[in-house]
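One protein chain omitted, others in place.
Which chain is which? They are A and B, in the order written, and residues in each are numbered from 1.
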Amino acid sequence: MPEVYVNSLLFIAVFVVVALGLPIVAFGLSRLLRPHHFYREKGETYESGTEPFGTSWVRFKVKYYMFALLFVLFDVETLFLYPWAVVFDRLGLFAVIEMFVFLFLLALGLLYAWRKKVLEWN
Amino acid sequence: MNAIWLPEVIVLAGAIGTLAFGLAARRSKAMSDLAMTLALITVVVALLPTVGLIGTVEEGFAGAFRIDGLTLAFHLLILIGTGLVLLIARDGRSDGVPPQYLAEYAALLLFAALGGMLIAAAADLLLLFLGLELLSISSYVLVGLKKTHLGSTEAAMKYVLTGATATAVFAFGMSYAIGLTGTTDVYQIGQTMADAGFMARYGRLLFVAFFFLIVGAFYKLASVPFYMWAPDVYQGAPTAVTAFLATVSKASGMALVVRLFLGSFAWVAWEAQPNVIKNFWSESTPYIAALSALSMIVGNVLALKARDVKRMFAYSSVAHAGYLIIPLAAVNPMMIDQIVFYLLAYLLANVGIFAVIDQVGRDRGSYDLSAFSGLYHRAPLVAWALLLFFLSLAGIPLTMGFFGKLNILLGAVWGGHFVLAGLLVVTSVISYVYYFAVLKQVFMRPGTTERPLAFSFGTATVIALAVLGTLLGSLFPGEVMRTMQQAFDAVQMFGIYQGRL
Partner (left out) sequence: MTPSELMQYLLFSAMLFVLGLFGALTRRNTVIVLLSIELMLNAANINLVALSRFLPGGAENARLPHPSLAGDFSATLGQTVALFTIAVAAAEVAVGLAALIAFYRLKASPNVDEMDSLKR
């Protein structure tokens, strides 16, 4: 069905035009409408008065890696919970028990991390 | 209805229990030792139901989990191998692994063994994949357990990077196989492919899938397309882990290849042109034969110039992977028995040798060939045991390894692969050179010290058991082979194709 194909391409083209147009129009309009009154403090990153220092390219502490790892634990947990949540009423009790076995094993992982003092800073 | 999942569940419970035990017993050395013992007990306990299941053919979990002769044979290989490795690890605790990680060490070995067992028991591509990953990821951590040792962490890094690439290759092949056939069941994939017209339509993509799957699986075997990781990883890892990689991990890889290749792909036939029937097996044989030949040649030749013993055994294991692949190219009625028998001979000899390497290496602080000089004067009994292991590995007549190689050789000749048979003989002769280089150090070179080398209880037990097994296999090869054939009937794996389980 070539015409369907062309239509879907047309849709993408329209989408691109709109997506590009929106920010251009928005920024352009605001540039035209806003008053032009500049003073030094306006150019600072934070207008709250806090002086920024250093560059924005700072290294993150390796310690954060542990939290990232724990995040992965729960991230993967939700990964399997979502499809399970969709169908568990049709699969019956067995699926519920299976999922709780899975959750139990993951909880053991968390318990392990906790006992290994991963959750403590320092 | 048997509890076919019992061995796996025992190992899983043991692994978690060992971890928990390690948590409870932080920083207490005696308790950490107990964690290792706990893991050892787990393996022994898991052996009981495995032996009890012999002769069972049964499927569980909607056909994803399958117990048959192939499964049980590999379960026994993996459990025995893991038990012996645990014995080495238990006494080799000063091998650079920080003592506070002993419980993790034991638990990870159990998790890796569980992965291997799942591979052996899986009749489902997804479960195969997960088992492979459990084995791989545990192995990555095991290799890098010596956290403050540059070689160990470097080896772990290389293992992760190459292993993850191989996993991705395997997953990509898997995606085609599952996506096109619409099932994850290994046997159903084969049956769907055998449907009339299926191969004509999707044949090319399925060949791609087959290629990627085999390449990903051969990585675990450390055969030629993917062997480069082996030398570095074997050298850098703690010695017990090296023994694990060389034996259990390789056996699991073999289980994966056999189930995947013979279970789903090998027998699929299609009509390529009118009246020209082709099948996967005959189409892929030349490539598999080439990989086998290259593995034998590359492994044995590169081993010649290795000075580090662990590195030498990495190359040697590449060569042995080549021998093990021969039956896959030369398909014959006895192929699985040949593979299992050879794996058993290889496992016993290798674990014994690594037990000695571990003890000697820790005593001398070096794994160089020269560390073995004068070993005969320091520990004569162990030197004789070492001689037996080396003869078996090299395939000197009337040892277990010889009968293993003979079986493979006969299979290759039966299948008409005379080149492979010839290469098997020639490369075995090449392997004598570097095996005897070690033996020369042990028996003929004077050592820097004559001080008797004491072997710890675990290491000595491993060596004794390996000697016992190798002797049994050497003296009664026919009986061992027959018992194996009866207990682990390999044909059971094809039951599905004959309308049975």
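Just so we're on the same page, a contact is a pair of C-beta atoms (placed from the backbone, for glycine too) under 8 Å apart; a residue touches a chain by one contact, two chains touch by 3 or more.
Here the structure is a predicted model, which means the values were calculated and not measured.
Chemist: List the displayed chains that the omitted chain touches in the full complex.
Modeler: So, taking every chain into account, the missing one touches A, B.
Chemist: Which residue from A:18, A:62 or A:93 sits in contact with the chain not drawn here?
Modeler: Of the listed residues, the one touching the omitted chain is A:62.
Chemist: One chain is left out of this view; which of B:18, B:71 or B:184 touches it in the full complex?
Modeler: B:184
Chemist: Can you tell me which of B:72, B:155, B:388 or B:438 touches the chain that was removed from the display?
Modeler: Here the residue in touch with the unshown chain is B:155.
Chemist: With the missing chain put back, one of B:41, B:126 or B:301 would touch it. Which one?
Modeler: B:126
Chemist: Touching the missing chain, which residues of chain A?
Modeler: The list for chain A reads 1, 4-5, 62, 65, 69, 72, 75-76, 79-80, 83.
Chemist: Footprint of the hidden chain on chain B, which residues?
Modeler: Counting only chain B, the missing chain is touched by 126, 129-130, 133, 136-137, 140-141, 144, 147-148, 150-151, 153-158, 160-161, 164-165, 167-169, 171-172, 174-176, 178-184, 188, 192, 195, 197-198, 201, 205, 231-232, 235-236, 306-308, 311.
The rule is short, and it goes like this: only the chains that are shown with their structure count from here on.
Chemist: Express in whole angstrom the distance between the two chain centres, defined as the mean CA positions of chain A and chain B.
Modeler: From the centre of chain A to the centre of chain B is 42 Å.
Chemist: Which residues of chain A touch chain B in their complex?
Modeler: Touch list, chain A to chain B: 105, 108, 112, 115-116.
Chemist: Can you list the chain B residues touching chain A in their complex?
Modeler: 16, 19-20, 23
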